[in-house]
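Note that one protein chain is taken out, while the other chains of the complex remain in position.
Showing subunit A:
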Amino acid sequence: MSDVTSDQVLTTQDGKPLKAALAKALRRERLRSLMLIAPLLIFIMLTFVAPIFDMLFRSVENQIVSETLPRTVVLLEEWDAGSGETPGEDVYQALHYDLMIASEYKRHTQLGTRLNYEKTGISSMFRRTGRRIADFGEVYADQFAALNPAWEDPMTWVNLMASDAWIADQQRWAASQDGPEPTFILSETAVAALPATADIYGAFAEFLQMEEGDSPTDEQPWNAVYAALYEDLADNPQAFSTFSGTNADLLREAVEAVPTFATASMKELFIDAEDGWGDAGNWAVIKTFSPAYTPGYFLSAADAQLTPDGLEMKPENQQIYLFLFYRTLLLSIVITLSCLLLGYPIAYLLAALPLRYSNLLLILVLLPFWTSLLVRTSAWKVLLQQQGVINDVLVWIGLITDAGRLVMINNATGTIIAMTHILLPFMILPLYSVMKTISPTYVRAAKSLGATDWTAFWRVYFPQSVPGIGAGAILVFILAIGYYITPELVGGTSGIFISNRIAFHISSSLNWGLAAALGTLLLVAVLLLFMAYDRIVGIDNVKLG
């Protein structure tokens, strides 16, 4: 042993730092224990944690607007939603291109559904416009074709738009037919001189190759491409100058003819197709939800909405979620309290009885666990319904008249009764495990000190059982707040929980974003309650055994 002062690093016999040596010695052990839990950990991460985070992410994710209408969204930034005026022609032109592409990909209906969550009617607007969008540029296509039939030839467009390298590649591929066609590449000249046309044509070529398996060399472009060409030529009469050969000739001819072309206002075409496009309110919705992330789902989950004027509550008749949250909390509290009221004496009995009796009783308590949840809930339906066992007995013994049968199911009462029964073991077991550790001498001591039976219970026994109450109440409450099956089956309309709405949005309305936001709010509510509980009771006081 060497003399070591406090500021010296402790070392092992061969001079290595002691801490490093210790860490090394423990590393093996740690690694081994990590390996033991690794399968479970990976399983949990993949099947539980990752999906949860994915779902939570959906509650703010909103890329669908900016991905489906990229050109429109950029131009809309300039537009003042508060003006009450519809946007300018350029926005409608951009929408024309965006919607043309989206309708080919059949993505415009998804976008419509998404925006319909924010304002009803938008969905059908997109759907109907999508059916007619292909015709919006027809007037230009016809005029270009009339000017020169070459515009109807797919090869004309390929020669004009494609890079030389791609044309060469494509020809080689066409000769060998080996593998897929080379991916279409725009020529730099076209991109520089005819930006809008190149943009749309590029999208057209990509769509053909990726979705249809066709070649741009075989297909006449969309009418929207002609509209874009018209726009480009009108904007830039010198466009032809960077081209050569046939392309230059064709373009020069077109440039000269373009001023004489009949034009079509996209704005008018849109409004003609669907009145909604003339409503600044619809445009405001599109603009509001154009960012990639949105608080919209959360606002909806809290019965609020984002308007151009800012945050405001939804109209009274559309408010539903706050009340549902309130009801979920209230019913969960009632269920927790009734579980406590019913479970406490049982747990006390379990803890006080001699072992052989308490074991039997414990089996009786656990019996419901071995029966399917669905069966138990259905049994409650049989018992509680108006023509059910309980009502029949009550009528038979004359407590109620046949006309006055009690309504105990398909409402909050049914939910409370059935869920109290189902969650009761979760209250009894923690209570029992805590009560088992409370020595009977405490109550004896209290009595010897002069306390009556009640005082001994209330001042001495009960406070020591509080950790069990805490554990049981937390368990039951958290289980209750997210319960789904039982309220669904016996809750009717007035006894359903927020989870039933979540399930509805997941499986029926397919509004996953809202479902995720509702779920996140529920999670946050539980966490907040949990923290409040920790602050008041102290989580250290919770004992499960």
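Note that a residue touches a chain if its C-beta (ideal position, glycine included) is under 8 Å from a C-beta of that chain, and two chains touch if they have at least 3 such contacts; residues count from 1.
By our rule, contacts and distances are computed from a predicted model.
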item	value
Hidden chain of the complex, named as in its UniProt record, picked from "Sporulation protein YqfC", "Spermidine/putrescine import ATP-binding protein PotA", "RNA polymerase sigma-70 factor, sigma-E family" or "PASTA domain-containing protein"	"Spermidine/putrescine import ATP-binding protein PotA"
Touch criterion as defined above, residue of A:A292, A:A445 or A:V524 at the omitted chain	A:A445
Option touching the unshown chain, where A:T183, A:T455, A:S494 or A:S509 are the choices	A:T455
Footprint left on subunit A by the chain that the document does not show	439, 441-442, 444-453, 455-456, 459-460, 463-464, 466
